[in-house]
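Left out: one protein chain. Kept in place: all the others.
This part shows chain A:
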């Protein structure tokens, strides 16, 4: 069922030899002039040197195969936080993501479960999943090949999840989460990370984003709208004059944690922080984007505004300026208050059904860690 991805990857014929960026996405157009190519390269070299230094530090922190991680984390949580905010080295990302999300523990405590879900169970969502497979990261080389290893593992992870939690099943958008994870880890690891996120191994469970009625999407949009008005009153005012509400532009931010349409290098940096600090960072990045573009956005009328909110400039999406701006926005307390306010109005988010059978052997181990 599951093989090492890299072998697999090389065995099949690639769709067509097109120019790829460093993450494996097909470049939009290969009309890069000499000059541009050169500056990119030197920036890339610089990145590499910086990265090498970072990797050394990180390796020390993690220990062999993650053996020192928990110890380090307990001793110096703030050092970890600071380093993660600067970005996890790409070569260690997959491992670190599993450590900080709690998915490693889930995997170890549930041997054979994933295989069972993939091979023996059938899901009511199979056709829905298949329909979307080729529409998930269609410009990434790993997912492009029809029935290739990328598409197969994406299918397996999503199907397994839809069986694991039949209330959630499969919802469009989950594929982007799974796809992003699969670029950094095996399908079984990706599956358990998905479980850790949706079931809330470390942070608040995300499953409400996908349950019937999309209750958590609604709550987040409510909170976000209020935060915009409070942090950026002029823009908030402009939004209400122009009848713009966050469901027009921000649902995707929450449902796919910025992995749907943002530059991949930015999405990765957001995910680093997201897995360690939780969904708060999605709000902060959203606010930071609006703040950064504030003076342009307040001038735009309805249609251009919507366009602007779905197509931020390269400038705005540079992680090294956007993320520090995001970190500087303090929302923790307010977010909690707004949540209570929302619950007062709409009731607490509860699942339609009690914990389903599949989860029984697994959930207790989530909570115990």
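Quick note on the criterion: contacts are C-beta pairs under 8 Å (C-beta built on N, C-alpha and C of every residue); 3 or more make two chains touch, one makes a residue touch a chain; residues count from 1.
Here, contacts and distances are computed from a predicted model.
A.B. asks: The complex lacks one chain in this depiction; which UniProt name from "DnaJ domain-containing protein", "Ras-related protein RABA2a", "Geranylgeranyl transferase type-2 subunit beta" or "RING-box protein 2" does that chain carry?
C.D. replies: "Ras-related protein RABA2a"
A.B. asks: From the listed residues A:196, A:244, A:297 or A:317, report the one that touches the chain absent from this view.
C.D. replies: Residue touching the absent chain, from the options given: A:244.
A.B. asks: Looking beyond the chains shown, say which of A:101, A:123 or A:136 touches the absent one.
C.D. replies: Residue touching the absent chain, from the options given: A:136.
A.B. asks: Using the definition of touch stated at the top, determine which of A:73, A:202, A:306 or A:349 touches the missing chain.
C.D. replies: Reading the full complex, the residue touching the unseen chain is A:306.
A.B. asks: Going by the touch rule given at the top, which residues of chain A touch the chain that is not shown?
C.D. replies: Residues of chain A in touch with the missing chain: 128, 131-132, 134-136, 138-139, 144, 171-173, 175, 210, 212-214, 217-218, 241-245, 247-248, 251-252, 255-256, 260-261, 301-304, 306, 310.
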